[in-house]
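Have a look at the structure that comes next, please.
Left out: one protein chain. Kept in place: all the others.
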Amino acid sequence: MTRRTMLLLGLVVLGVPLAAPWIAPFDPELQLDIVALRSLPPSSAHWFGTDSYSRDVFSRVLHGSRVTLSIALAAVSLLLLMGTAYGALTALAPRVISNALRRALDLFLSVPRILVLLALSAFIGPLAVWQLVLLVGFTGWFAVARQVTDALDALLVEDFALAARALGVRSSRLVWRHLLPHLLPLLAVSATFAVASTIALETTLSYLGMGVQPPEASWGAIMRDGASAMTSEWWMTLFPGLATMAVTMACNALGDALRPPRAASQVAS
Amino acid sequence: MLRLLPGLATRLLQGLIVVFTAATLAFICLELAPGDQATALGEQVPLAVRERVRALRGLNDPLPVQYLRWMRDIVRGDFGWSVSQQRPALPVLLEASTNSLMLVAPAFVLSLGLGMLLGAWQAVHAGTWRDRWSGRLTLAVYSVPEFWLAFLLILFGHGQLGLPATGMVNDMHAYYGLLDRLQDRLAHLVLPVITVTLVGIGIFSRYQRSSLQDVLQQPFVRTALAGGLATPRVRWLAWRAALLPVLTVAGLVLPAFVAGVVVIEQVFLWPGLGHTMLMAIAARDADVVTGCVIIGSSITVLGALLTDMLRVLVDPRLATGVSRIEPTER
Partner (left out) sequence: MTPRALLSRASAALLSALALACAAPSDEAGNSTTGGTLVVVAPAEPRSLLPAIGEASQAAPILASLYERLADIGPTLETAGDAGFTPRLATRWQWSSDSLSLAFTLDSTARWHDGHRVSAHDVRFTFRVYTSDSVATDQGSLVSNIDSVAVVDSSTAVFWFKRRSPQQFYDATYHMYIMPAHRLDSIPLGRLAESPLARDPVGTGRFRFARWDAQQRIEIVADTTHPKGRPYLDRVIFSIAPDFGAATIKLFAGEADLLENIKPENLAQVARTPTLRVVDNPAMQYRFLGFNLRDPRNPTQPHPLFGDVRVRRALSMAVDRERVVRNAYDSLGLVALAPAPRALIPDTTAFTGLPFDLARARALLDSAGWTDSDNDGVRDRNGVKLAFDILAPNSSPAAQRLTVLLQAQFKAVGANATPQLLEINSLSERVDERRFDTYTGGWLSSPGLVGMRQTWTSTGDGNAVRYRNPVFDAAVDSALTTFDRAASRRHWAQAFQQILDDAPAIWLAEPRVFMALHRRFIVPPTRPDGWYTNLAEWRVDPAQRIDRDRIGLGGAAR
């Protein structure tokens, strides 16, 4: 697959959510006919069928892409930023501070994210989209920070880094010009995973009742609505599921396309 | 490795502080959450009665008082009382941990092993269609919401193959003979373990592939091959050099495996740590919640320690780094 194809794919992934209000045939929250049009399988009138509230699933998936993808992209950007900053700080700080930061990170990492999110949403109550973004972002950067710290630790004992230090290169310049480029492959992989796992996380949160509030559409919300009838109303879970997989693969392809071709010698190990 | 011993004590002490802080935070969060044990009794129980229960259990005491009481008990080894299960919290925690371990240990080992194998294979074939499509497949499996993956596996594994779909054991397990009981337990493990493994393979294979691919491009590899070293041996050396990120990730995702597979526990009716903690949060069962957090963070701390030790083993440079990182840290 050429780079051009992959870029095109990426644009589609980003373009669909933006164009949703114009492409979608129905209002995603409109209950068309709660008795007659309830839970219909896909047909020419409703490409993805209707859900149990007689809403058009295709429209909901389109509008849902806006919500789900914006949560994913915003949260991932946030967590990459925070994670890299914290990781760099930890690796470069004086020993005592570095230790403290590392142990603090252990602390943050010790409770699994999903439980933190569930516990927090228990007392913040129903979450708006921007709150979800912040919550997901703020709980997701720990893993990135840890990986960045470990990568930088390893890099800092490489010959080129030791040489730079010996020459008196300032830490910040060291990070910016010499170390970060080596981190990019790692971050690219992390980003791909982060997007995938954030979309899945949003779905899981919705499944457990803590995601986007009804009647708003997100892929997680659609799957939650369909979770109790996965065989009889298969279209409710299949299409968001396929959409999730498609977006993840597209992000992956995009990541590959953007990855600098074969950095010559020293790369992050 | 002996170099590490003096640092070990420090790390363990620091780990203890981490665990304790995590438990404290959990305690505070639970206290600050709306409602308490008494609220969790439900609307049917009259408000007056709930107020009385609150008073009896000391729930109206200020937070510091409740906290000190809890801390005093923990230090004495008394994990307290589970209000959601009306029995001491320790058996609750032990059972939940055991159940989780039974599910997670095989899954973790399998996904790590298979993930590394797959990732290595992909790195060796880097750039080919095999590599690309297997990568996309694993990523797709990873990105699918867990409950849907679990359901699809149940549909196939249970619907077509007749494997048990829910629970740890059959309801009639107590009446089985010894051999039947063993078979029952194993049969019930299959589908949940496969589900968790599939998610894990995605992570491990991805990092293994990425790191091995980078290593394979290093000059030393070309040199070794040119110098006449056999390809398998070179690959083995390269793999060793590529282990670090995989180990880091393994250490990172361990807590997620142990307590984070909540949805899988829910779908398969597997009463592990995640499920128990969820039920405890809903019942505002402070002792069980803090107990689960203590267990979870202990595992993370131990996992981090183990990973760091393994990393030193793999890359001895990290033990004697000339940079500001002290040897004791590794």
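Here are a few things to note about the model shown:
Letters A and B mark the chains as written, and numbering starts fresh at 1 in each.
Keep in mind that, in the parts below, contacts are C-beta pairs under 8 Å (C-beta built on N, C-alpha and C of every residue); 3 or more make two chains touch, one makes a residue touch a chain.
The structure presented is a predicted model; accordingly, all values stated were derived computationally and were not measured.
Between the chain not shown and the residues B:P62, B:G77 or B:G177, the one that touches is B:G177. In the complete complex, the residue from B:R87, B:R130 or B:R222 that touches the missing chain is B:R87.
In the complete complex, the hidden chain is touched by one of B:V65, B:A105 or B:L269, namely B:L269.
Contact with the omitted chain, checked across A:V57, A:A161, A:L174 or A:M210, is made by A:M210.
Summarising the interface, chain A meets the missing chain with residues 29-31, 34-35, 38-39, 52-54, 121-123, 125-126, 209-210, 213-215, 227-230, 232-233. Remark: the residues of chain B touching the chain excluded from display are 33-36, 38-50, 52-53, 56, 81, 84-87, 91-92, 95, 151, 154, 158, 164-172, 174-178, 266-269, 271, 275-276, 279, 282-284.
Methods note: only the chains that are shown with their structure count from here on.
In this assembly, the C-alpha centroid of chain A lies 20 Å from the C-alpha centroid of chain B.
For chain B in complex with chain A, the residues that touch the partner chain are 14-15, 17-19, 21-22, 26, 29-30, 32-34, 132, 135-136, 139-140, 142-148, 151, 155, 203, 206-207, 210-211, 214-215, 217-219, 241-242, 244-245, 248-249, 252, 255-256, 258-260, 262-263, 266, 274, 277-278, 281, 293, 296-301, 304, 311, 315, 317-318, 321-326, 329. Residues of chain A touching chain B in their complex: 1, 94-95, 98-99, 103, 106-107, 109-115, 118-120, 122-123, 143, 146-147, 150-151, 153-154, 156-157, 161-162, 165, 185-186, 189, 192-193, 196-197, 199-200, 203-204, 207-208, 220, 223, 227, 230-231, 237, 241, 244-245, 247-249, 252, 262, 265, 267-269.
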